[in-house]
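A protein chain is absent from this complex, but the other protein chains hold their places.
Letters A and B name the chains as they come in the text, with residue numbers starting at 1 for each one.
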Amino acid sequence: MPQRVAIVGTGQTDHKSHRPDVNQREMINEAVVRALEDCEMTIRDIDAIIIGNMDHFESINYVDTWSVEGSGGVMKPIMKITTGGTTGASVAIAAYYHVASGLFDKVLAIGWEKNSESDTTAAIVTCSDPVWDRFSYSGAIPSLASEASAYMEQYGATQHDAARVAVRDRKNAMNNPHAHLRKPVTIEDVMASPMLAYPVKLGDVCPRTDGACAVVLAADGIAQKVTPRPAWFVASAVRHTYTWFGDSTDYDQGLVSLKNASREAYQKAGIRNPADELDVAELYLPYTYAGLKYIEALDFCAPGHGPRFVADGHTEIDGKIPVNPSGGVISTNCIGATALLRVAEAAIQIMGKGGKRQVHGANLALATGFGGCFWSDVVLLCGDRP
Amino acid sequence: MDNIAIIGLAQTRYERRKKDKIFLDLVYETTTAALDDAGLTIDDIDNVVTVSNDFFDGRTISGMAVGDAAGAYDKNISTVEGDGAFGAMYGAMRVLGGAGTTLVVAHCKGSEGDTATITNGMFDPIYQRHLGINAVTSSAIQANAYLHRYGITEQDIAMVSVKNHGNAKNNPFAQLPMDICVDDVMTSKKIADPLKLLDCSPVSDGAAAIIIADEKTAGRAAKPPVWIKGMAHCADEYFLGDRDLTNPRSLRQAAQKAYAMAGITDPFKEIHVAEIYEAFTYMEPLWLEGLGFCEPGQGPSLLKDGVTTMDGRLPVNPSGGVLSAHAVLVAGLARIIEIAEQLRDTAGARQVTGAGMGLAHGINGPCGQSHCVWILSKEK
Partner (left out) sequence: MPNWVDEVEPMTFKGQIAVPYTWWVGDTGSRFLEAIRDQATFLGTRCPDCDTVYVPPRKNCGRCFTALDQWVEIARRGVVTAFTIVRANHPLQPVKSPFAYALIRLDGASVSILHLITKDLARLSIGVTVEAHFKEASQRTGHILDIDHFQII
C-alpha cells in the first residue's frame, strides 16, 4: 500500500532578475535552508533529494551530483528530474513517489534556475528538432502567439481581455514578499507595451528570473508531527503528449494536455465542479492569454467563457476561485523552479502561511505546470488527510 | 516493500555509430520489443519514465523528443536525467506508489556529440571547467590514486579489459567482443596515465527498456518475472579534491541499504552474478570493494584468483560490461537487463549456471560520485 504523503515545509529565494551575490549552488542553498527552517528540520532529517532545472540555461551537466553541497545531498540519495517548463511540478510528483513508495519518509524537492546567466531564448530554441523545427518555429513566443491568435479568432477574445490577467497577477504579487516583479500594471500599460509577436506584447509575458524553490515532503505519521497543518497530496497527473510543435496546433480543442491531466486528477480526488470545490489555484500561466484559455481546460468555466469569467472577478483573491495569489508566473519565472513554486504556493495556502496573500480558509488547492510542447502537470493538495 | 517485478525487457545491439537510426527509432524499437517480451500492448502501460540528457542529445528538454516513440501519448510521463539505473528506480517507485505498470526507456547516441566536451560540462564552470578536464582525464586521476594507494599495477587492471572483452564474445548485443591479452592493453594508445585505450569504454549508440509491474500484473506476464528485492542510491561530495577518490563510500552506503532491503547479510555468498558499471578497467575492482565483496585494496585479487571470471564463484560482467558497450545513460539499465536475463535463464552463451540472485549497478557524475545498486531475484 502506498504511503500517504504531505508537504510540510516550503522555502524560496527572494526572486530577482540577477543574483550576482551568489553562484548557482549557493542560490539553491538559500531555498533549501528556508524550507528546512519552515518545518524545523535539519538536513540530517532528510532521506532523499530530487532536483530539477534545464541543463542549457546554465550549462551544467549532471546537476544532481554537481549540486550536492548546496542542496544538502552529500552522502544522500539524489536524482534529477527534468521536463522543461513543467520541471518543478515533475520534481514535486517524483518527490511524492519517493515517499509514497515507502522507500523514503522525508524528502526534499528542489527546482531552480539562474536565467540571468544565459540567453534564455538561445537555449529554449534548442528544444525543437534540430533537423526540422529549430530554424523556424522555435522558442516560447512563436508557439504561444499562434495559440493566442487562434483563441482570439475562435472566441472573439481581445488583447484587453488578456491584459486583465496581467493586471490581476501583478496586483497579487504586491502581497508576495518573494515575487520578482512587484509593481502593479494597468490594462493601458500592457496595451502600450512593445509587440513581440501578434498578439503577444511584452506586458503579456513572464519575466526571466533568478530563483530557487525547495519543498519538504513527509509520510503519514511524520507529517502531522512536523507541522500542525500539512498539505496532503490528493492526486497528480501528467500529460506530455506532444513531440512536435506542429502536433499541437489543433488549438480549437483547448489545451488538451491540461484538460486530460486535470480530468484524471479531478476523478482521483472526486471533484465534479472544480470552480466550486477548489479553494485556490496556482496556475503556470506563462503569458496572459493562458489565463483565459487554460482555466477553460481546467473546467473552471465553459470553453470561450474565460474572458468573461476573469472580467467578472471570479479569479480575484476574494473571488469564487482565486487564481495565483502569489502573483504567478507573470510576476516570477525562474523556470526550473516555476512549477515547484506553484506547488509550494498551493501548499502555503493550505498550511495557512500565506500572510498578505492568504486565501481565507483554503483547504483544497490546485497547482499546475506548463511547458515543453504544450505539456501539463497537475497536482491537487488538501488540508484533510485523504 | 511490496513485491514488484521486471516483466519485460529489451535492448538494442550496441554499435559505434548507428547510421541508419535516429534515437527516436532506437526508443521505439526497444519499447515495442519490451512490450512483446512482456506479452503486453502499449495500452497496458500506465506510466512512462524516459531517461535522456540534454547535453548528449544536443537539445533542451530532451525528453520532449521521445514521448511518441515511447508510447507516452496521453499517459503519465516523466524524465530522469542521469543513468538508467536511477531512471529505473523512479519507475519502480511509481509502481510501489500505486501508479500502475511502468515503462522505463533510455537512449543515447554517443556518436552524435563529442563526449569529451559533454562530460567537461559536468565540471564546475568557475573552478574546473576551463582546465579542460573531462570524464576520461578525471577518471585517470582516480585510477592513479587507487593504484598508488594499494600498490596495484597497470597489469592488474588490464586483466579486467581482457576478461570483459572476452566475455563480450558471448553477448550478441556487445559492441566490442575481443580476444586480447594483457600485453595488448599495456601497449594500446596512452590516453591519460595510467589509462590506455583498452582501459577505456567505447563511445556507443544504443537504447534499452524495461517494464516494471506489481505482483498481480506480474502474474499475467508472458515470461517469468524477475523480482526487485532491493534498490538504493547515494551521492558523495562533488569537488574531486574534497573526496577520497580511493574510497567509494557512497557506493558502500547504497549497497548496504540495498542488501538490507533484500535481507542479504553475506553478499559474497548470496549473490551469484553481478553486472557493474566499469566505464574504465580500474572501476571494476574499486566498485567491487565498495560493494563489500572484498576488503579495500583487494579488488584486483578477485580477478587474479579467478573469482569474477565466468567460471568463478561470482562472475562479474558476463555481458562484457560497460568496457564492451557504453551507451551513456543506457548502460545502468543494460546492467539491470543483463541480470534479469541471467535470472530468467535466458542469457544464452553468457548464462551463469544456477543464478538465483543478482546485482546490477549504475553511476552518475564524475568518478562514480553517485551510485545506484539493484538486487534482483528469481524467487519472489
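Convention: a residue touches a chain if its C-beta (ideal position, glycine included) is under 8 Å from a C-beta of that chain, and two chains touch if they have at least 3 such contacts.
Since the model is a prediction, treat every value here as computed from it, not as a measurement.
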>> If I consider the whole complex, including the chain that's not displayed, which of A:Glu69, A:Asp189, A:Asp247 or A:Glu277 touches that chain?
In response: A:Glu69
> Among B:Tyr28, B:Phe173, B:Tyr238 or B:Tyr259, which residue is in contact with the omitted chain in the full complex?
Replying inline: B:Tyr238
> Touching the left-out chain: which of B:Ile61, B:Val105 or B:Ala140?
Replying inline: B:Ala140
> Which positions on chain A touch the chain that was left off?
Replying inline: 18-24, 26, 29, 42-43, 56, 58-59, 68-70, 72, 74, 114, 116-119, 122-123, 126, 130-131, 134
> Residue-wise, where is chain B in contact with the chain that is not depicted?
Replying inline: 19-20, 58-59, 116-117, 120, 125-128, 130-134, 137-138, 140-145, 148, 189-195, 237-242, 245
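Going forward, only the chains that are shown with their structure count from here on.
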> In whole angstrom, what separates the CA-based centres of chain A and chain B?
Replying inline: 34
> Can you list the residues on chain A that touch chain B in the complex?
Replying inline: 1-2, 23, 54-69, 73-84, 90, 93-94, 96-98, 100-103, 123-124, 126-130, 237-243, 260, 264, 371-373, 375
>> Looking at the complex, which residues from chain B come into contact with chain A?
In response: 1-2, 53-55, 58-61, 63-69, 72-82, 86, 89-90, 92-94, 96-99, 118-119, 121-122, 124-126, 231-239, 249-250, 253-254, 364-366, 369-370
